[in-house]
Structure formats: structure tokens, C-alpha cells
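Removed: one protein chain of the complex. Kept in place: all other protein chains.
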Amino acid sequence: MKYSIFSLARAALSGHKNWQRTWRDATPKDRYDVVIIGGGGHGLATAWFLASEYGIKNVAVLEKGWIGSGNAGRNTTIIRSNYGLPGNTGFYELSMKLWERMEQDLNYNSMVSQRGVINLYHSDAQRDAYARRGNTMRINGIDAELLDLAAVKKMMPFLNYDNARFPVQGGLLQRRGGTARHDAVVWGYAHAASGLGVDIIQNCEVTGFIRDVNGKVTGVETSRGRIGAGKVGMAVAGSSSRVADMAGLRLPIESHVLQAFVSEAIKPLIPGVMTFGAGHFYVSQSDKGGLVFGGDIDGYNSYAQRGNLPVMEDVCEGGMALMPMIGRVRLLRQWGGIMDMSMDGSPIIDKTPVDGLYINAGWCYGGFKATPGSGFVFAHLLARDTPHEEAARFRLDRFRTGAMIDEKGQGAQPNLH
Amino acid sequence: MAGAQTNRLDKGGLIDRSAPLNFRFDGKSFSGFQGDTLASALVANGVKLVGRSFKYHRPRGILTAGSEEPNALVELRTGARREPNTKATTAELYEGLEAASQNRWPSLAFDVMSVNQLFSPIFVAGFYYKTFMWPAKFWEAIYEPAIRRAAGLGRAAGVADPDHYDKAWAHCDVLIAGSGPAGLSAALAAGRSGARVIVCEEDFTLGGRLLSDGGTVDGLPASEWLSRTLAELAAMPDVRIMTRTTLFGVYDGGTYGALERVNDHLPSPPEHQVRQRLWRIVAKRCVVAAGAIERPIVFAGNDTPGVMMASAMRSYISRYAATPAKRMALFTNNEDGWRTVETALAAGLQIAAVIDARADISPAHRSLASKGGFPVLHGAVSGIDGGKDGVRKIAVSLTGGARAEVETDGLAVSGGWNPTVGLTSYHRGRPKWRDDIAAFVPDGAPPGMVAAGAANGAFGLGACLREGFDAGAVAARDAGRSGTAGSVPVADDQAFSLTPLWHIAGKGKAFVDQQHDVTASDIELAQREGFESVEHLKRYTTLGMATDQGKTSNVAGLAIMAAVTGRSIPETGTTIYRPPYVPVAIGAFAGHHRDETFHATRLTPSHHWAAEQGAIFVDTGLWKRAQWYPRAGEKDWLESVTREVKAVRSGVGFCDVSTLGKIDVHGPDAGAFLDRVYINTFSNLAVGKARYGLMLREDGIVYDDGTTSRLAEDHYFLTTTTAKAGLVMQHLEFCRQVLFPELDVQLTSVSDQWAQFSIAGPKTRDLLKEIVDPTEDLSNEGFPFMGAREVALRGGIKARLFRISFSGEMAFEISVPARYGEAMARNLMLAGKQFGVTPYGTEALGVMRIEKGHVAGPELSGTTTAADLGLGKMMSTKKDYIGRVMAGREALVAPDRQVVVGIKPTDRARRLRSGAHIIPKGQTPGPGNDQGYVTSVCFSPTSDQWIGLALVERGRERIGEIVHAHDPIRGEDYDVELCNPVFYDPDGGRQRG
Amino acid sequence: MRITCPFCGERELGEFTYLGDAKPVRPAADAGEDAVYDYVYLRDNIAGVMSENWYHGGGCRAWLKVTRNTLTHEISAVEPAAGAGAAKVGA
Partner (left out) sequence: MAEFSWDIRSPLDRALVAGPHGARGDAGVSLTEIRNFDLVQVMARRGKAADVAKAAKARFGVAAPETPKAVGAADAMLIWSGPDQFMVLSKGGKHGIEALGQAFASSASLSDQSHARVLISIAGTKARTMLAKLSSIDLHPDVFAVGSAAATSMDHTSVTLWRGNDRPDGQAVFNLLAFATFAESLWHTVLDSAAEYGVTISHSEEL
């Protein structure tokens, strides 16, 4: 059923008894042209683009739990394309353009809200670094503005301008950045992909790879039986090393915990997404009214999906330093996701050394905002066997050759990216 | 004049009638007593309508008497202290309290947004995912702002929080959450065993349900047992009882988070005191005695003001002597609900009827009914006739199909009890279902934690006391305490008989999550659309995501989902429990770390002297550094900085460079050690000499640089950049302890020991001669370039002198023990007066290093190689060192890498800016020809124009080429010439002279 | 998380800095580029018990080898790095 205000009104007349499942509850077939491991945003988007852009509809998405149960369901919902290095810049802008048409593509309101993303700066050096990044964006056709203090004050009069330890001096603004409703992105892709014939199979955990005599991957073993595949794509950020290990691969990735927090719902308080430049704190306000905020990863390897107090305190300290008006707003919930932290802070989308197995991993902090772009270029790779031009630098062998994409300049130290 | 407390009983309760308090709600004056909560005072004043719901703006009253409250949320206090979404049920009354209802306009009684109720057939769960998509641009412009305005409950203050917060640590053997019968019993057992005990109680009064439910313990009335117990605990020096303190989370290694509301019960904190304090409690064992939460039954109209949890009704009557209803009805499915009837009758109130869903009730209750003159109806409540003014009538579906009506002014509801499984589940333990009590009980608790009493599903008073006592005794023993716990407090156990009942089908909205307006039919819709997983259910309907985190709604919600999917409740499962247990003010997590004290501040030894000179300071990491020293009449920073540079280049100046990291490297293998961490060799450095060194990361990228001197055969003095001081120390300790443990080397940070000054300019030696003891030879022969040694100063103190230069001038750096730092600055001024000595700041320092082509932070960006910086020749080929192998990778030695070059504008009057990109001349900027960027710029007084350094593709091969500096973000475009990065004295004659 | 420093006793997480897997050993000078690449970039990224390098920078400045479960954060052993406490070597 097509979703619209009219279908909603019609449904209301019948007490909403006629709505269908948002996506079909599929039973696994024996074989698919492409099997995607991971029913998160990236996996589902990949399936949708395979079906809609590349005409490959005999596709299954295997999810070990419920769709969106990984990082797609546990993030701070920010979308932006304000990256500074070749490789990232074009890719994230491709993703941004796909965000801008997502609702119409999918007939599902994922609440893409381009309220702006601002990165605040507090020193001349930081300003210059943002100028460099903003210029990269502009050279790549991406909107970027460097705001001075007066402009920031006008836009965000509630920041601490009086007695801040590290006074705000200005900010790098991307007006097209913003947020989207994370769960709805998952459901929207599931809804649309399912409509094109993609099988979405929940509670189906991959337990091994089926290989032929040449070592080529020809399918997967799952908790719901063997499933044959022409190609297998893994999009399991957070579990990449564990899944790759089943194929005998070691990755340049560590799993870390990133915490996020939401406050009680309050009436609209802040306009867009803000990132503090002198501490670890970024924040936006959801449509429901909660302040959604976060900071850095805890800094140690973890698969526990929960973090500890020092980072929670550090994040709130940043928040209070930036805008002491939130002192009496209450933190409602904290959670943690498993981050695929790569060795240079940038993602990996590539064929693997194992024939038939393709990888989409290492998303660090960039996973959610990459969702549509990641699906698009991964579908391209799976369909055409060559990287999409905007993902050509996300090679797995770049660490071996030295062609790292290191935005933060921290080197092979994942907890510093 | 405050209104009369019409619903206050004449006697009883734990309120202090000698301490009346005036307060205002929605502008209207009321009075209450010390010991009231805002909710109990509103009840006492007959106020029923307290708030409006999130989505439909339905009128709502008070449902509970605790922190599980979904409805009675207010904006407490005014102005900068306004706190949105404050639970009236936990807010203590104080003189002058001001509260306002929220999420309504223009008033609580007449809320325009309640028009939403008309559209409620459309506003079902997830409706927004299906619409607002066309036209595309309307979402941000129209739909979303409207949704945002309508959502969001209360209003934050919008201005800086004027109160202070702090944080503290506590340590104990046994931490106990809750001071009800189980908690106090646990405290007794643990305390008597000799354990260090902390009891956290979120209420302002100790006793938990004893305060409302009474009973007999050890043959004494509960209140008497309570005061004896508290006295016994108070006499134990290592038992600490913290009221107004909520244990909200459990973290790894037995670390717990707790919030103490130190002064929230006062209009504002007394001077020097905080509003709230965040506790990090480290406990060997934890007993969760946090009780249970009574759960509602879902039926049409169950959100009408006047419908209240039965246990809350009891609390208001017995603890607060306030009567939510004069002639109430009870709807229960279990034995416990009847206690409310007993309490009401004892208080002289009337009972309209009891609706009991169970087939049988006890003879005792039957006789109670006949004595009280009220009917007992077997069946269920199916509807409410009432509205914002409260309940008028209730409709009852009798077992067997008949219907009945009961006139009443309030309905107490008891659907059974849910143990509080939050704390025990925060490490992803999943609670397990117990059929006998039809509830989830804790399972998979974090290490060291047990639940006891009602929190563990033991609902009888005797059982709570026993379980608590045993848990306390075991916890103390596990923590290594061997004292005698003594005898367990004894009380009878009440019968617990319950027939599970979650939802009564019927016409009209039946609410599961009252705050988020999630109805039973929303859950059915979610199931229909495939959102069957409890996590999908939660996310699709927002069930349990309100400020109460679903304390009264989650279990009912999943029970309804279980029913519609035909699964059992345990098969349906629970969502993941997330801390904090109750919402905690963000300010409390920040504590002292806000405003100027957000981070610590480091001051250089000459800081106060520089401040006296009128220096402008800049933040460099945690440091405050003098950026420049303005003089009267100078119109801007550039004029000051230019003067400082000229003064140095023509005479002499000095700058405090104490912020550099300084490390003593000692030991017989110190030289060998440095050879492994630097790309160049230090083992062959002569004693009395300094050398510039460059470190790589193991991935071959430049990490840090600095000058290192050999002061003795087994003693080097290493310096780092200011930014990397701590990290380099950590890295060197890693090398020493982990990578090269066979080397005999010792490291000590001496950054704070030495005040270090750079003295630069052609008259440096003249100035130094005034300060250094005349016996010291400062001549070029006696103290050549890159010399380093200890010298005596006039006046008897010793200093370290290094002939190194960052400016390209004849220069020294001099170190004195830090407490002499300020005197050193004064003495330099005094001695240098005759030479026109000029203090200079970090800006002039930066100008001179750019003029000299020295790389610094902007070039050491974490992505550049030694060769990129023009320092590739320093990479030794005769030894192994950190980063050597990876530095040889193909992409790191590619010929088209961006390397450091100088730039100068073709138009000499043109100002340069860092961050501009380099594009070949005559080309349209695009991703394909973005060849680098400007890293550092300055106005060079020496060149009398702006100059800069840039990282440019193949830059060194292109010296002399005119390229385009493209700076669209600042709207600038201009030509620059690529040039040798050393603008000043390229032969180095000045610094060696 | 709390780590029992073998020198200082049990301390809170905030005093420590994490580096990562302690298993990879820095290759010998002549091991070649592949071996160093493996050491610098590839990780077992264990979901379970792992040996890790932690630095007690907010305390005694010892590097520690901590055995910790990445699924539960439970710490089962802590020992000093080879070069921490080296004064007692051979004693």
C-alpha cells in the first residue's frame, strides 16, 4: 500500500485494520544472486539499490536479530558531508544527495531534516583547519560557510560567550547537514526493497561461509540453514572482524564502544547540529524534543554495547562548557554501540582477497550519514565488480600501500580517530 | 490567601503540621506542610488536573506517588532555575515553591492543542512515517517545525544554570539501593557484620513502603521498628545512609552512579553549597532492594484524572494524610490492592465498590466489604465517565457478561507488582519471567549484585526482611567481613494471589504508556505492520521512551504484544534496559567542569609578570601563553607583533618557552634508546651538544620534533612540542617498558621543573653577558652553535644554556629552576634595558619560524612524512628506528606527494590566509586539480610582505611557479609564487655567528 | 572499569590510557615490510578474552598488560610490562 495522508485517512476509517506488514516476512530460499549479511541501514540500502538501480532483485538480506538492531538503531542520527580529504568528500556528498531524495525514493518518511551542522572553532589554528576543510567542500561543489563570532552568536545566542574556558570564535557551517530518523531509514529501505522483491530474513545468523574447491564463496551457513549465493556482501559494522574471521580474514579494524545519550523531551531549544571544538560533545534535538548527544568513543576495545562513566561525564562537561543552559535538563538514557574503527578513520568498501566475498566496513563515526551512499556504491561494486568512482579510494589494501585517508592525522591508532 | 486544604485528613501522616508551606501551581496559591511532595500537597488541595499528555494533549492527573510517575510532570521553579518535566510526585514541597503545568496553551484547563484528540484516528503509532513526504520541501519548512513545537513537554530555562554541582567518590563493602524493609534489613546484617555500608534512598524519608503500608516487625509497629533500626544503623560509624540519593546506574568493576539531590528541597542552594552531587560509588557488593512498582491495568479511559495506582492512593492517605478521593472504588486483580481499601476505611473514608478480577476473594475481605457497606463486583472496569475534573462514574463488565456502573470520585487500580529490574539489567542481563507472580524478576545481574525483597519478587513484609537480611549478611561475608549479623527481623507474610490481567478490550482509548499516549490499539497496529520484536515495538510506537522510561507501561505493552502474536510473555521478551534509572540533570554529570573551570589551566613560570606587562594570552592546549605584548598607541595585534619581530631581528628579545615538553633521559643506554625513537642518531652526540631530532609514528608519519641535548654521558635532556608533551612522554615510556625493556634507561618529565626562555637577536650575547657569571665563555668558540651546558648566573644560581635557534637569529635558550622563572623575566628586562630588550609572544615566535622556514604544528599534521617536510635526509639508513619500515611504503614515497614549500603573493600588498587551496594557474578549481593548501602564514616584517608555507604536490620541483591560491570560503582568489621555504638568512650565518 | 595496577592497587578507569592488543610483537629490524604492516595494521579484534596494553599515566606511569574480556569488560589479570619494575631484574 502506498503511504500518504490520503491512505492514512482512508485507513483511519477502517480503524487501521487493513495496513500490511511494512516489509514481507520472508523465508530463506535455497539460492540468491546476492546475499547481504547484515540487516542494518547499509545492508538494506545495498539491497534496495541492487534492485532499483542495477536490476538485481534476487537478493536476500540476512539479519541475525531484528533489522536495524545494530548501529542503525543506535546512533545520533546526524547527516553531513563536511569531510576534508579526497575519498571521503565525494563519497559523503553522494550520500547527502541521496538523503535529499530518500523519502520520495522510498515512499517512507525518514524525516530527513536539513537544519544545518556547525562545527565550532575556538582558536586560529582550528579556524584555519576548518577553512581548509570548507574550501575542500566548496571545490567539490558542497555547501560550506565559515562563520565568524558575530554570525555564530546570532544563530546560537545561548552558547557560553561570557566566561568560557575556550571561547567560541566561529564555526564551519554546512546548511544542508542535519538529521534523519534513524529507525525510519531502516524501515524505509526494508519497505521499499521488500516491495521490489528483496527477501528480508530476520533472526538468521550467519555461522560460516560455503566455499568451493577454489576457495570461492558460494553461499553461507546460517541459523536457518544453508543459503547459496552468487556473491556475498558483508555490511556488519561492529561485527566485521567476527564475520571476516569466518572467511579467514584479518582486518585493519578494532571494535570500540561509542556511547550516546538522550535527554528528556523539551520544547525546541537548539536549532541544528552543533559540535563543540574544545571538548568532546555534539548535539542535536530530535523532533520529539530530546537532546541527542554524544562525544568520543570510550577508547578501549569492546563488544559490550555499553560504556562507562568517565566518557559520560566528559561528554556532559563538554555540553555544560558549551551551553550552560542545559544544566537542569535531564539525561534520560545512555546506550552504546559497537564501532568498527578502522586504522585511518575512514571506511573500507572493496572486494576481499576471498573470491565472491565483498566487504563494507570500518565506518568509525561515519556510518549513519553514509547509509544511502554506502548502499549505492556497495551495490555498484557487487553488481559491476568494480568500485564506484566515489568509493575508489576505500580500498582494503590502502594500508599496505600507505594511501591512508586520515582526516584526524592520528595514524594506526583507532581509538584516536 | 492560599486555598484551604480541603482534602487533608485531620490527623495522621508523616507531615509536620507545625510547618505550613505556601506554594503556587499555575499561578494559584495553595498551602501544604513540611513533609509533603508537590503531588501530595496538590492532592490535599483537591487538585486533580495536573498536566496534558504528549501527543493528544489529554487531561492528566496524578497516577503514582513515586519516580515512576508518567503524568504529573511540571515545570518547577522559574527563570534560570526552571526545571522542565519535574515529577510532582518526587518534588519536595518548600516555602514559596512555584510550579506550572506544561505542554498546554493557553491554559491547563483550556488547551487548544487538545484539538489533536479530534485527529487521533489519524495520529496512530508511526503515522508520521507514512505522510508529510510531499511536496518534498514542505517537511523542513512546515510540517517538521509544527511537529517540533507540538512535541517536547516542558520548556528548559534557556539561560545558564545559576547553580553549582559537584562530584564525589565513595567506597564501601556493601552498597544497598533502597531503604525499605529489605534494604534496612540488609544494612543491619551487613553493618553488624562489620562491613562498610552505604544505603542510597531516593526518597527524603527512610522506610520505603513501611511509611505507607505499616505492619508489624519484631512485634513492634512498623514505625517503631523503623526508628529503632535507624538508631542502630546511625550508631555504626561505617554505615552511611544517604537520603535524596538515587542509584541510577552500574558500571564496570563495581562502580555505581548515584545522584544526591543535596538542596533541591530548598528554594535555592545555600551559599557555597551545590544543588546536586554526582556520586561514583565503588562497592564490592551491591544489594538491590529497590522494591517493586505497582502496575496499571489497561482499559478505556484509564488515563482520566482521578484514576490512580492503589498503592499510591494508600501513600497519599497514610503517609501524607491527603485524600485523592472521598468515596473511591478499587479495581484489582490481586490481594494487595485490598490494602488500599483497609487504609481508606481506617482513615474514615468511604468505598464505593471493589471490582476484583479474580474468581474468589478471601472471607476476610468479604466481611470487610459488608462492614464497610460496599459491593464487591467480580469483573473488570471497562470505561470511565469523567474528564479533566476527575472521575464521575465507572463502567464495569461483570464476569458472566452483565454490566454495572459505580458512582465514585476516584478509582484505585492494582494490576500486580513489577520488581524494579533496572539496575540488575543494565549489563544486558535479561530478567526472567515468574508465572507465580506474573512478573519479571532479576536475572543475569552484574558481578557482585543481588536483588532482595520486592525487587526480587518477594512481596511479603516478612520475606522482604528475610531476603534483605540474608543478602546483606552474604554480601558482607563476600566482602571479607566476618562479624555476626545477629537475628533477622521477623514479620508475617501477606498472602499474594493474583490473576494476571493486562488489558480490557472496549470502546475508547486505553492507554499503555500514558505519557507518550501509546494505546493498546497502537500495539496491535504495530504488530499488524510487522513491528513484532519488542525493540521494533518500542521504536515504532515510542512505548517506554518517555521520561518515566516505561516503568508503568513496558510490561503491559509487551503482554499485549504477546497476546496479539499468540506468544507467551517470556517469549516476547523485554527491551534492553538502559541507565539512568531516573533522569539525571546534565549539570550533575559535569559537576565543577564548566565555565572557566571546564578544564584545568596551566600557567608558565613568568605568567604573572607577563600579565603585569599587559600581555594578551592565548590558549594553547591547557596553557595560557603570552601571544603578544601590546604597547600604548598600537592600533592592532599586527602592529605589536611586527614591532616585536623587528626588535628581535635588530636587537634582542625573549620569550617564555617553558611550555615545551622537557624530559630527562637517563641511563647507560639512553643514547641507544634515543637512536630507536628518533630517525636520526643521538648516541654519537657529544656531551655538551644539542641536536634537532624528529620522531615518526610506527606508520612512518612524523610524530613530533624537538631539540635534545646531551648533558652527561648518561643524561640527555629531550624537548618536545608543547602540544605533544604528554603524548610523547607516554610514547617514550611505551618504548622503554614494552618495546625495548632490555635497555637501561630512565625517563622523568621535567617540564615543570624548568622555566625556559628563548633569547634571540644579534645582541643576545651582549644581554647574556650581563646575566651569566663572567667566568663563563659565551664566545663562538667557547659556546658554539648547538652547544648545551650548565652555566652559573650572576647572583649564584645555576642555569642550563642551549645555543639553539628557532628564529634564525643568534639565539640561546636558558633554563632556570621554575621558581626563579619570574625573577628571570625581570632580570632579563633589567639587564637588557640598555639593549632595548623586548619581550615577545607566540605570534612573533610564529612569524620568525615561518620566515626561517621551520615546520611546526600546521605542517606536522599527522599526515606528513619527514621527506614532505624537507627533512628526509635526516632518516638514518644505518639503524632501525620507529616508523622506518612503514615510511618506505609506495604511497609515502610517491613523487607526487604534497611537500612543504614557501609561498608569497605576486601582489606584495596581498594578505595571505591559511587554509586556502593551491590550484594550477589558469585552471578552474575542482577535485582533479586541488594540489595542496596553505598551512601557515604571517606578515613578515623582514620581507615587508605576507609570506607563508604550503603543502603542494611536487612543490619542491616547482619553485618559481605561479599558482592560484583559492579560498572560496572567504571569497578570495589570488596568485602566489612557490618559493624556497627559508625566507630569512638561508645560509644560516646569523644563527651561527 | 577498574584496573588493579600491580604497583598501585585498584584504580578507576580515568587514570589509565588504552593502546590496544598486546599480542603483536614489534618485528625485528630485518623482518620486512609485510611483517611490519601486519604488526601495525592488522588486528585479531577479539570478541572475548584479550591481552591489552594499558598505561597508568594518571598514576605510577607503568605500562601494564591487562587480560580483559571485550564482551563483558571483566578483567582477569594484570601484569607489568617487561620493562616496568626492571630494577629488580636479575635480583
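For reference, chains read A, B and C in written order, and residue numbers begin at 1 within each chain.
Note that a contact is a pair of C-beta atoms (placed from the backbone, for glycine too) under 8 Å apart; a residue touches a chain by one contact, two chains touch by 3 or more.
Given the structure is predicted, the values throughout are model-derived calculations rather than measurements.
Within the whole complex, touches from the chain that is not shown fall on B, C.
Checked against the full complex, the candidates B:147, B:404 or B:603 give a single residue touching the omitted chain, namely B:603. The chain not shown here is touched by just one of B:155, B:171 or B:327, and that residue is B:171.
Among the residues B:817, B:857 or B:888, only B:817 touches the chain that is left out of the figure.
Set against the missing chain, the residues B:748, B:906 or B:980 yield one that touches it, B:748. For chain B, the residues touching the absent chain in the complete assembly are 166-171, 196, 271-274, 280, 282, 592, 597, 599-605, 608, 623, 658, 664, 666-668, 714-715, 743-744, 746, 748-754, 770-771, 793-797, 817-823, 826-827, 830-831, 833. Listed here are the chain C residues that touch the chain not shown: 7-9, 11-12, 14-15, 57-62, 80, 84-91.
Rule of thumb we're sticking to: only the chains that are shown with their structure count from here on.
Each chain gets a centre from the mean of its Cα atoms; the one farthest from the centre of chain B is C. For the pair chain B and chain C, the distance between C-alpha centroids works out to 27 Å. Remark: chain A and chain C have CA centroids separated by 31 Å (rounded to whole angstrom). In chain A, the positions touching at least two other chains are 304, 308-309, 400, 412-413. Residue numbers of chain C whose C-beta contacts span two or more other chains: 1, 12-13, 17, 19, 37, 40-41, 72-73. For chain A in complex with chain C, the touching residues are 241-242, 250-255, 299-304, 308-310, 343, 399-400, 412-415.
Within the complex formed with chain B, the chain C residues making contact are 1-3, 10, 12-13, 17, 19, 26-27, 29, 31-33, 36-37, 39-41, 53, 55, 57, 61-63, 72-75, 80-84, 86. Remark: chain A residues 3-5, 7-9, 12-13, 15-17, 19-23, 25, 65-66, 68-69, 73, 86, 89-90, 101, 103-104, 107-115, 122-123, 125, 127-140, 144-146, 158, 160, 162-166, 181, 183-184, 187-188, 202, 263-269, 278-279, 285, 287-289, 304-306, 308-309, 312-313, 315-321, 324-335, 398, 400-404, 406, 408-413 touch chain B in the complex.
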